[in-house]
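A single structure is presented below for examination.
On to chain A.
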Amino acid sequence: MKSDSSMPVSKGKVVTAVFLKDVQIELRSRVVTNQVLPFAGLVMVMFAFALDNDDVLQRVAGGLVWLATLFSLLIIVQRSFAIDTADGALDSLRVAGIELSAVFFGKAIALAAKLVALEIVLIFSALVLYRVDVNATGVVLLVTCVFCATSGLAFVGTLYGGLTAGAKGRETLLPLLLLPVVAPVLIAATRATEAAFGSGGAQTSEGWAWIGLLAVFAAVFGVGGSLAFGSLIDE
Partner candidate 1 sequence: MIVSFSDVVVVYDNFPALAGATFEISRGEIVLLQGPNGAGKTTLLRTCAGLLPIVRGSANVLSCDLTSDRFSVRKKVGLLGHANGLFHDLTVEENMSFWSRLIGTSDQDVKTAMQIMGLSDRLCTTRVANLSAGQKRRCALATLIVRRAQLWLLDEPHAGLDTQGRDELDKTLRAAREAGATVMFASHEIDRARNLATRSLMVAGGLVTES
Partner candidate 2 sequence: MKDAGFILGSYFVTLGAILVFAFVTLRRAKESSQSVDEKDKTWL
């Protein structure tokens, strides 16, 4: 066996490999579809029981969708890093000497894919359960909102997931760190979604201001995450 080192691998290939690995594991284990999704759906139904009023539900539908998403985000992030730490794969990734910012983007994109799948189901269940209507311009706003909010959540989730990966008491630390940080996403995505749903007489055009905020958030944590992720998961 020769000892020459192999050709350097481009960053894009590492991103793809990590992304495919995470997605493949999800397709195989179906944790998001079989556990997280029912959990999120349950949250939506429980809110319907607790609030018990059609008008109120219609009014707060947007907020409930994003609240359920945030709770699910915590579970998905923990699961995503539990896979990597269970058998020391995170150590192997570090020793492989690859660029860890590529791992960050790979994991973030995989997380975003799972979140989008979840959000689509949640939004449809809001349409059915809470009797919300969306018009054509609302759909455009909604799709943009989902895209921007999900990018932000995926970046910040991967960053803080990496920070708490392997730490003692991470189950309790992650929500403490993550929830205050994603507060702007909750507010902005909720308002934009409400505008798209027309809840409480909101106009669709009111929603676009929020999209800007979501985009800034995603940009800040995308850049911050790619810079900081490597040093956070290292000892």
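The definition used in the following text is that contacts are C-beta pairs under 8 Å (C-beta built on N, C-alpha and C of every residue); 3 or more make two chains touch, one makes a residue touch a chain; residues count from 1.
Inclusion criterion for the candidates: all candidates are chains of the complex that A comes from, given by their letters.
In this text the structure is predicted, and so the values were computed from the model without any measurement.
Chain A shares a touch in this complex with candidate 1, selected from 1 or 2. Against candidate 1, in their complex, chain A makes its touches with residues 1-9, 13-14, 16-17, 20-21, 24-25, 28-29, 83, 86-89, 91-98, 235.
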